[in-house]
Each structure stands twice: as structure tokens, then as C-alpha cells.
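This is the structure I have questions about; it appears just below.
Left out: one protein chain. Kept in place: all the others.
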Amino acid sequence: MSPVSNIKTLKIDGKDFSARQDETILEVARQNKIFIPTLCDLRGLSTVGACRMCLVEIKGTAKLLPACVTRVEEGMEVTTTSERLDRYRKSILELLFTERNHICSVCVSNAHCELQSLAQRLQITHVHFPYRYPKAQVDGSHPRFVIDQNRCILCTRCVRVCEEIEGAHTWDVMGRGIDANVITDLNQPWGSSETCTGCGKCVHVCPTGALFEKGRSVAEMLKRRNFLPYLTLMREERD
Amino acid sequence: MTPEELEQIAEEERGTQAQFLHRVNVCLAAGCISCQSQSVKDAFDKEIANRGWQRKCQSKGVGCMGLCAEGPLVSTAQGALYQHVTAADAGEILDALDSEPVSRLVCRTDVPFFQRQKKIVLENSGLVDPERIEEYVGSSGYGALMRVLTEMTPPEVVQEVVKSGLRGRGGAGYPTGLKWSTVAKAAGQHKYIICNADEGDPGAFMDRSVLESDPHRVLEGMLIAAFAVGASEGYIYVRAEYPLAIKRLRTAIRQAERLGLLGSSICGTRFSFHVDLRLGAGAFVCGEETALIASVEGKRGTPRPRPPYPAQQGLFGEPTLINNVETYANIAPIIRHGGEWYSQIGTEKSKGTKVFALAGRVLNTGLVEVPMGISLRDIVFEIGGGIPEGRCFKAVQTGGPSGGCLPAEFLDMPVDYESLAKAGSIMGSGGMIVMDETSCMVDVAKYFMDFCMTESCGKCVPCRVGTYQMNELLARITERTATPPDLAMLEELCDLLRNTSLCGLGQSAPNPVMSTLRYFADEYKAHVEEKRCPAGVCGNQAEEAS
Amino acid sequence: MTTDFSKPTPPSADKRWRLVDATMRRLGNHSRGLIETLHTVQETFGYLDEEALRYVAISLRVPLSRAYGVATFYHFFTLKPAGEHTCVVCMGTACYIKGAPQLLSALQHDLEIKPGETTADGKVSVLTARCLGSCGLAPAVVYDHDVAGKVSPTDLRERLKKWTRNDS
Partner (left out) sequence: MSKLRLATVWLDGCSGCHMSFLDIDDALITLLERVDLVYSPLVDTKVFPEEVDITLVEGAVSSEEDLRKIRMVREHSKILVSLGDCAVTANVPSMRNPFGVTAVCERAYRENVKLDPGIPDQVVPKLLDRVRPIHEVVPVDVFVPGCPPSASVIQYVLMELIDGRRPELSTRTRFGA
């Protein structure tokens, strides 16, 4: 295949871009500083298309498509912002706020939380759907880390980083629907997990205050993610 | 196995059958079995033995005869159909074989329920013993496979299916021929065939019935599909809740393998096909292709975004063809009679027949097969015999949790994919539930939303949280504590889920709500504004039971 | 406790584990066989407990959390033993509009348990099914393993009485 056919040209928000054919709309948008909101996506991990925040409009397609998994195509015309997309994204984010107990003011991740900052970026000043107030567990059995299910948005970044990068697969999702939860091993206290290596990758990829280090108080939990591109890069080198 | 050998088996079988002067067919499909039809069959066997009639009269367990409500059903070779048969009736029925049928048990067959049906998928149901491959072979079974293997090329087979105009019977109605040709063209060393028998819609039992009544027909369809697309391995994903269907499928697979119709070098050709069962474990979302694939792979049945489509990247990452039971069941007749023949049945865009599970507030509940394009009125009032107890028709629900409720004004609408979709419902897999004025449409909408909420896999946010929120809102409406802004929020969520959910389950979950909001707005209004339930359903159930 | 990940051993000397082993062998001891194996465990032992999950997971080289995730995703699997008798009320659409909710509330009222629960004395478990495919006979109930059609709350109560009377 000639290198020319590997390059696709497309329009994003009316501007012309070219991209490799294996790139996603989200990747192209990010390279070109076009903002598309995301939550479940994290560079260096596989994509799942689950949070639906990155839905975009594509000319000629009735359905909205998630930018994180949709590959570029020749002549594609993508719209990343519209009144309709804005409305849907806000609603989805609001639904997340109603799902569990996100009390920002007393959260370890206050001011460093992706859910919180995205809400501000999308100009959400209140949640118009009724809150659910479920009873959610806080598991502090691990010597160094805590999982607070109240803050979990089920993005599954922890599951993916543990499986794909650390290789332990300590985390997974149990149950289904509104009752789904992330668990360690056979839904046992994290501290008693036989498979957890204690590497802390899950803690640092978590977008909210669901996973945090012990000893952090309100607004004190800063997450470091730089290990992900580093590990990805080093592994590419090794392959 | 060669075509000649197959023909020989068929001949022998027909010869054996012809030796009997009389035949009594007892329905042994799940519906009649739950009315003790097995004991009826045993009684016939015993009575025939007592009379020393073993060479004169055959008693045979067969599949579904359709009119499940009147079971146990028994038919005789002389053409009589008996209903509500008990073990005690066996002698009397045998006595009457040479004379007039037993009038007190006779079920009339000159009525629209039987006359208006057109049987292609169900042509063998109620006639052949599903546990004997010879009977299937005796009624032209596996003839289409032979023809395909000896006379046709894979592209010709695909072409025949394209010509037939057959569309997927699982719900969405995607053109089957197109799907086949995509998989056939897909590059891949290994390709897979999957039969979706995880009949998920509550209120639908077409697939169960076909598997219990004529399992070989499904195997033959899968074999032809495998040949057409170049696959050598297949799975039947069947609900664990259907033990009888599983048992009969296992028997059928064993028998077909024994005759060399399944396995390696089928019919002496280079074509090989192995099939195995995978049991579904109670997840409606596994009706969605990518979720089903995940489940066959032994994982949580969560869907993933498409593309890539299973036709390109499916089971174990290989090109995979997924069709449902009824779709495969149509294949053998299409090959036997030609795509041209099939395309002459039905409407311009919806070809062939469709099996419906007719249930709810209708006189003749059971399984019916009708040509596409027939009107809802014909199904409900002619075939179904109308509404019992002198009540009034209110709505018919098609498509299960992904479908909608259609009011009386649509009774004369033809039943085809496009018309149903235009009216705000879907064809779905074929469940058809009739409702009368004793059903509250808000309550029905809540029933389906509760279903979708429970069945949501939880992967994507709009479906996971949205179905919960909608269910809560509907609960408030049925409890009559909702306000007009709640109704607006309900509509807002309908729009959100439809447009942003990851898979078909979430995208179509609002359908029952939207269709009832559209056609039964006054019922919602009564609950919200006047705080009353016109059908008297909401809020009374607890009192009724205690 | 520490699990020996290199050499999975059946949780007990119970011979029934051979059935489970046979299923795993038939599926090539491959992780793809997880659901099929769990079906065998449940069919054999009635439910899936932690020991069984651990054994199956390690034998098939499936991460523990994935095994648990699968076992709890599918409603057909249960992690608790069922009661002596089970009563499954079909909640399919046809059954629903023909009176299944009344059957369920009769059960809840008489036994004081919710669907998915077992009475304190371990006698009766109440379950619901998505659809039994017996819509022609709505409302349908499965008493232990027998499907009964056109069930009324009175029929149901009689059956409950029989179960509790005969066994006590």
C-alpha cells in the first residue's frame, strides 16, 4: 500500500486536517487542540466508548459516534460542538452526578477531579435530575489505598490499567446495570486481595476521588499519570 | 453421506410411516408439556400396546401445533385435532380412529386461526418427531444442503438468499443476503457462524418453539450459511431457561453427526462444519451481536461500539455471521424452492412469512405464522379470535422492550418492518401481546422500563443511569405523585437514551414510553393531573392480592 | 489464606467435581469455557460459592475478579443455595398483563420475602423469570421443575400450603 492512501483528509468543525487512517477522531482533535470532553478515555489504555461524553456528529450519519473509537475516514466531516451535543453531554454528566454520592466539598479529589472540572467546563451549575443517594461502600482495608464507591463513575480505567499495564487483573466489574461495581478479586476486601501488587496504578488513573492514597484529606489527592505514556513508550521500544 | 444415501433414508422413512394405518401425534413442546401432554403420550403408547396395535397405529411425539392455549393438543392422520386431551381420553380417541372424531374434544381447524396461516418456518412443526432425524429427512430435510453442496457455489447460495429478500428475524430486519455476502467477502482464515437462540423478549417464544419442534431445520440453515460464507465452526447460543430446546438440539447435533451431515468432509466434499452449543445465562443484552459474542467467548455480555462489525471482526476477532433461529429456519425452503419463490410472498420490502407469538388478552394464544403484510386486525381478530370476555381492544405490543404499543387506529396497518417502525414500534423478534381496557398503558410502559433497567449491562452511562431515572419517573407517575415537569423530564430522557446509548438496548429502551406517550397521552395526563388511573391498575395490586 | 496458583485442586473430595473437571477438559481448559463451566457447577451443586469460583477461575486461568464479574453479570447464576422448593414466577409481558404481579405480591405477602430470597426456614425460594416462553399459558409459574400455566393466587397458595405442610 502506498503511503499516500494511509493518509486521510477530513474536516473537523469546518477546518481541514489530515490524519493517518488508523487514528481516531479524538486523537486528531487532540493533536490539533480541539476540545472534545472525555471521561473513560485515557491515553495508553484501550478504548471502551462507554462514557459517551465524546459523541460527535458526522455528516451523513444519523447516529452520533464516539470520537474515541471512531477512525478517521476520507472526506469525513465532523462536528464536535453543537447545541444538541452540548445538551446531551451535560445530561450524561448530570446523570453521573445523580448516580452516586459526589460530595465535592469533602472529597479528597476536590479541585483535582475530572468529573468536577468537566462539569464546570460544560457550564453545569446544578443537576436537574433527581439524586439517587445509594448506600455505597468505602473499603480502607488496603494498607496504602482506599476505594470509595461513592465517587466511582465506572469508567473502568482501574480495571484496564490493572489488566493491560500491570498485568494483574485484580480489578473487574461485578453485577450489571445500576448495581454494577468495581471489585477486587472475588469481591473481597482490597486488603485481602491475593493478586494486587500494590503498584497504585489504578489509584492514579482514577478520574475522581474513588481511588486515593491513605492519609490524604480534602482536596489533597493529586494524581500522577505520566507513568502511562512512559511505560507505553518503553514497551514499544522493547517490542 | 451422498444425495443418494440421503434419498434412501427418506424413502425408508416414508415407507415406515406408510405401514401404519393410523397415526396419533401428541404435542410435546413446552407449552403442552406443562399441561401434562407427556402423560397423554404415555397413555396412548400404553393403550396401543394393550390393544396390540403396534403395527397398525403409531403414536408420535411432535412439536408445537400452535394453539398453546388449548393444550394438550393431539392430532390424527385422519385430520382430526383434539384439544384439552387428558390421559383418560386416549382410549376414546383410538376408538374413533375409524369413525367420526370424538366431538367433545374436537378443536375445529376450519377456522381462521388455522386457515389464515402460511407455514414455511413451521411447516414441520406438529408433524415430525423432533427427536428423530429420519423424520426430518423424510420430509425433504437436508435436501437443500445436499443441493447446495453438490450443485451450487458459495456465491450462488448467497445470491439465492439475496434474491429471496429475507431480512433478519431477530428484530432489526437487516437484509440477510447482504450480511452473508459481507461475511463471505471478509478476509480471514477462520470464520464463524452463530445462531442466536437467546430469545430475550419477554412475551416471545417463537425460537423456543422452532427449536423444540424442528431443530434440524435450524442446523440445516446454519450448514448452508457456513458453506456460503466459508465458515467451518459454529455456535448455537441458546437460553439456559429452555431445557427442552437444549436437549432436542443436542440430540439433533448428535444425529446429524452420526449421519455425516455435520462434521468433517460433509457429503464427501471439502466442506466441514462443526457446531457446539453455548448456554446463555439470563442476560437480555446478549441479543445484541457484540454482547453475544463476548458471552460466547466466556466473558461478561457487554456490547462494544461498532464498527468494527462482527462480519469483519467478530468471535475471537474473526469474521462472524450471526443470525437468529427463525432466519436460519427460512434458509432450507428458500434453497429448495428458490429465492424467487420466497420473494413473491409478503410485501415489497418485507418478504416471506413471520412467526408471531400471540399472547395476552386474546382468545387464541399461541404461535402463528403469517405472510408479511397481513393486517394487525387479521392477526388479532381473525386468527387470534378477538378479545375474550366481551372486553375492548386497547393496544397491541410488538417488539418487546424495544418495541411499542399501537392503538386501535393502527389495526388496519400492514405488518411489515417499515410500517411498524413508522408507527413507533418495531417488528422485533415476533412477540405480539394484545391488551384490553384492563391494562394501564403507563403501567405497561413502566413494566418495560423496569425490564430494561434490570437488563442494562451498565457499561454506558445513559443506559445505566438513564433507565434508572426513567423507571423512577414512571414509578412516580403510576403512584400518582408526579408533576408536569416530571413528564417533560421523561421525554427528555427518552431523547437522550435514544441518541447517546452505546447499543440497541439503550437506544430502543425509550420506545415503549415514547409510543405510549404518543398514543395514550390522556392516560399519562390522568395519572399526573387528575391523580387517577383510568384502567384502575395502578396502586391496586397490593390490595388485590391480600 | 494463600491460593496455590500453580496447581488448582478441587475444593473438596466430593466426586461431583469430576463432572466440573470433565466440562473444563471438554472445553480445552480454555478461559473461553468459563460460562459453560459455571453452568456445570451450578447444575451439579445448585449454586456457585467462592471456593468453586476460585477453583474454576484458576483451572481455566481466568482472573478471579473476572470470574466473579461473569458470575454476577448473568442472572441465571446464583451465589447462594436455593431453598428446598423453588417457585419461579414468570414476569414476561403476557404473564404480567394476565396477573403475574398479583401472584408475586401474594407470595411476598404470605412468605414475607422478596424475589431472589429464601424463607428463613430454607423451605421456599421465590424467583422471577424474564420469560419462560409459555406465554400461551399466562400467567405461568415453575414449581420446582414443573411449569404450571394459568395460575391464580389461590392455586399458588395451595401449592405453598402443600410444601409447608408436607415438609413440616
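For clarity, chains are labelled A, B and C in written order, and residue numbers in each chain start from 1.
Definition applied: contacts are C-beta pairs under 8 Å (C-beta built on N, C-alpha and C of every residue); 3 or more make two chains touch, one makes a residue touch a chain.
Just so we're clear, the structure is a prediction, and the values are computed from it rather than from any experiment.
Across the whole complex, the hidden chain's contacts among the shown chains comprise A. Touch with the chain that is not drawn comes from one residue among A:104, A:183 or A:221, which is A:104.
When the omitted chain is restored, the residue from A:20, A:63 or A:128 that touches it is A:128. Where chain A meets the chain that is not shown, the touching residues are 97, 101-107, 110-111, 116-117, 119-128, 130-131, 133-136.
Note that in this section only the chains that are shown with their structure count from here on.
In terms of the stated touch criterion, the partners common to chain B and chain C are A, listed by label. The chain with its Cα centre farthest from the Cα centre of chain B is A.
The leading chain pair by number of C-beta pairs in contact is B-C. Chain A and chain B have centres, each the mean of its CA atoms, that are 39 Å apart. For the pair chain A and chain C, the distance between mean C-alpha positions equals 35 Å.
The residues of chain A that reach two or more other chains are 173, 175-176, listed in rising order.
Shared interface positions of chain B, i.e. residues touching 2 or more other chains, are given as 283, 300, 455, 457.
Across the complex, chain B is touched by residues 31-36, 38-39, 62, 66, 69-70, 73-77, 91-94, 96-98, 101-103, 105-106, 109, 129-138, 140, 146-149, 153 of chain C.
Contact residues of chain A toward chain C in the complex are 163, 168-176, 183-187, 194-195. Chain C makes touch with chain A in their complex at residues 2-3, 50, 53-54, 63-69, 72-73.
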